[in-house]
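All protein chains but one are shown at their positions in the complex.
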Amino acid sequence: MSALTEAEATTGGGGPQPGRRRTRRWTGYLLLLPGALWLLLFFAVPTMQLVATSLYDPNGSLDTGYAMTWSWTNYLDAISTYREPFLRSFLYAGSATVLALLLGYPLAYAIAFKAGRWKNLMLVLVIAPFFTSFLVRTLAWKSILSDNGFVVDALQAVGLLGADGRLLATGVAVVTGLTYNFLPFMVLPLYASLEKIDPRLVEAGSDLYAGAVTSFRTITLPLSMPGVVAGTLLTFIPSAGDYINTRLLGTPQQYTIGNVIDNTFLVQLDFPIAAALSVSLMVAVVLLVLVYVRRAGTEKLV
Amino acid sequence: MQPGRELGADLVLRSVTKRFGSFTAVDDLDLVVGRGEFFALLGPSGCGKTTTLRMVAGLEEPTAGSIALGDRDITRLRPYKRPVNTVFQSYALFPHLDVLENVAFGLRRRKSPDVDRQVREMLELVQLVGFERRRPAQLSGGQQQRVALARALINRPQVLLLDEPLGALDLKLRRQMQIELKRIQTDIGITFVHVTHDQEEAMTMADTIAVMNGGLIEQLGAPDELYENPATTFVSNFLGQSNLLAGTVSGKSGGFLYVDAGGERLAVPEHRARVREGRVLVGVRPEKVFVAADDEEDDTVGNRLSGGVISDVSFSGVSTQYLVRMPSGQELVVFEQNTGARGLFAPGTRVRLHWAREHTFLLDGSQDVHAGDEAYVQLAATTTGGNTR
Partner (left out) sequence: MGRLGRWVSEHVVLFVGVLVLLYLFLPIFFVVLMSFNDPTSRLAYEFQGFTWDNWLSPCAPFGLCDSVVRSLQIGLLATLGATALGTLMAFALVRHRFRGRSTTNLLIFLPMATPEVVLGSSLLALFTGAGLSGQLGFWSILIAHIMFCLSFVVVTVKARLSGLDARYEQAAMDLYANEWQTFWRVTFPLVFPGILAAALLAFSLSFDDFIVTNFNHGNTITFPMFVWGSAQRGIPPQVNVVGTVMFLLALLLVLSSGLLRRRRTR
């Protein structure tokens, strides 16, 4: 790792010296190079390759090879054929995000302001489930929401669910799974944002005649916006492309675009269409993110 | 190079300039700090004093000029090659090391033997024996400050730089530390260069003060010199307070200049006049001025101004501050010591002011009468929309 030693030797504060200025300018590039190359090679290039693949002749295959025919029609085919799963992705992701916000905000608020000496413990408890395997957790939900489980029984007793109603294999189960899995991603940025709010601001508010709810609406909520934006993004983006929850907790009726892409790539081996779907998903998500961030007014995300 | 082994040497700054883009922080500065002196760089924030200090430390590089310690040019040397150490404003104690390792840091880098003994001695000096294993986060502000001092002093630098080290302490602690620092400096004999915006602090501690403003030195000298005989309006307002009256030189005789100001003829000793003719500002310190009621018998000699009216009385125990409105509309300030000889004047009393001629000083009339007057500058900035300087 000689690049490391050579590069680090010129790091550290202090003003630049004339003779050293040349070395200093190159140090930045040198440090950046390995990582940037990796990302270029294994992210940027593949993405471009994906775009290229999406324009291949849809009649090719792995055996016969693919010909680049600039068939933009692949996109039209893909989106029209799979319009429903596409929309369902955003529906599920959106619902999960909203639910995660509704559940996560009180928790983040409680940890930031009401937890006192339990603060660190509660944070640990929020992060800890994250370390159990994603799949194992989702399968646990399969147990919990199963037809003979206590949740379904309880809902049937209360009357929210019909006598032969079920939770598994419905959109509800999928959204529940999604909400659950990404809840820590919502809570942590929210907490970080809320933690920074000076409690004296709320005191100042009450000095100026604001009640608890008004204080929250006019002081706390706006100041926690960076956390809300970060949390919703961190929840929505992975949810949009997820297919594990739909597969484990739902049926093909609930399949989303993630399932479709997986299927098209790995089972049908229809690479051009699959690529077209992938690119469409990515473009849709990135656009949504940009619009959302612009409207929310947050400048720095990274 | 063995820092501290050489005899102490003078610190000489020659034509030192520092520019940040189009902004000139330090403008062609010439300075000599004598060996073993307690030297203060005094000025308001933004005047360039901290930048100057950092250039001596090696943390900034001058755009032009040279810095020398004795006959060694240290202008381009890296900070770790200079026999100079700094006590930082926020102390910058290494949070991941305990007090002992913080203090020993410089010694260890130079592979000095017998570290433990030296650290122990230094901690005794700053009265922090027993704190070796504590972390900076567990120390109070005053204790952190003393660790920072110990950490720098232990290396026996030729010059110790202090960047507003007492700023974060409360008043009582600050006074205490001022005395401590002065005592340590006198004991050890190392040259101290102390940067501060607190003029009382500078005057109490320093042997020599350089008053800086806008990257330039306005005046350099001993505290009493600067105070009793300021060279510019900035110095006269920044150090303590001054009464400045606009006037014109009308004549001279017998070692005195005569100035028409405030409707009277005032005398200024020639050696206390910075200009000899034209439009001038007559200055006198408030504590040098006496107030007498109009109807009292006038048997005073010296400079006198009549027709004043007391407009404000502020009793603060030790002294009383009177604001006296003169016929011209200008308000003059008078500090009267609470000797108990006479009761306080009431507002509205008609009075006359008098003071010894030897206490008058004369400044260039073209200078800004409010330069260096921080209270005025702040007030003006908020009321007139920032039409200052």
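In this document, chain identifiers A and B correspond to the written order of the chains, with residue numbering beginning at 1 in each.
Convention: a residue touches a chain if its C-beta (ideal position, glycine included) is under 8 Å from a C-beta of that chain, and two chains touch if they have at least 3 such contacts.
These figures come from a predicted structure and were not determined experimentally.
Asks: With touch as defined up top, name the shown chains that contact the chain not shown.
Replies: Visible chains that the missing one touches: A, B.
Asks: Given that one chain is not shown, which residue among A:78, A:126 or A:174 touches it?
Replies: Among A:78, A:126 or A:174, only A:126 touches the chain that is not shown.
Asks: Have a look at A:49, A:73 or A:268 and name the one touching the chain we're not showing.
Replies: A:49
Asks: Considering the whole complex rather than only what is displayed, give the residues of subunit B touching the chain that is not shown.
Replies: Touching the chain left out of view, subunit B contributes residues 3, 57-59, 78-80, 84-86, 88, 90, 92, 94-96, 105-106, 109-110, 135, 137-138, 151-152, 155.
Asks: Using the document's contact rule, name the residues of subunit A that touch the chain not shown here.
Replies: 1, 4, 7-14, 24-25, 27-32, 34-36, 38-40, 42-47, 49-50, 52-53, 62, 103-104, 106-107, 109-111, 113-115, 120, 122, 124-137, 139-144, 146, 148-149, 180, 183-184, 212, 233, 237-238, 240-244, 248, 257-258, 261-262, 265-266, 271, 274-275, 278-279, 281-282, 285-286, 289, 301-302
Everything below uses one rule, namely that only the chains that are shown with their structure count from here on.
Asks: Where the centres are mean C-alpha positions, what is the separation of subunit A from subunit B, in Å?
Replies: Here subunit A and subunit B have centroids separated by 58 Å.
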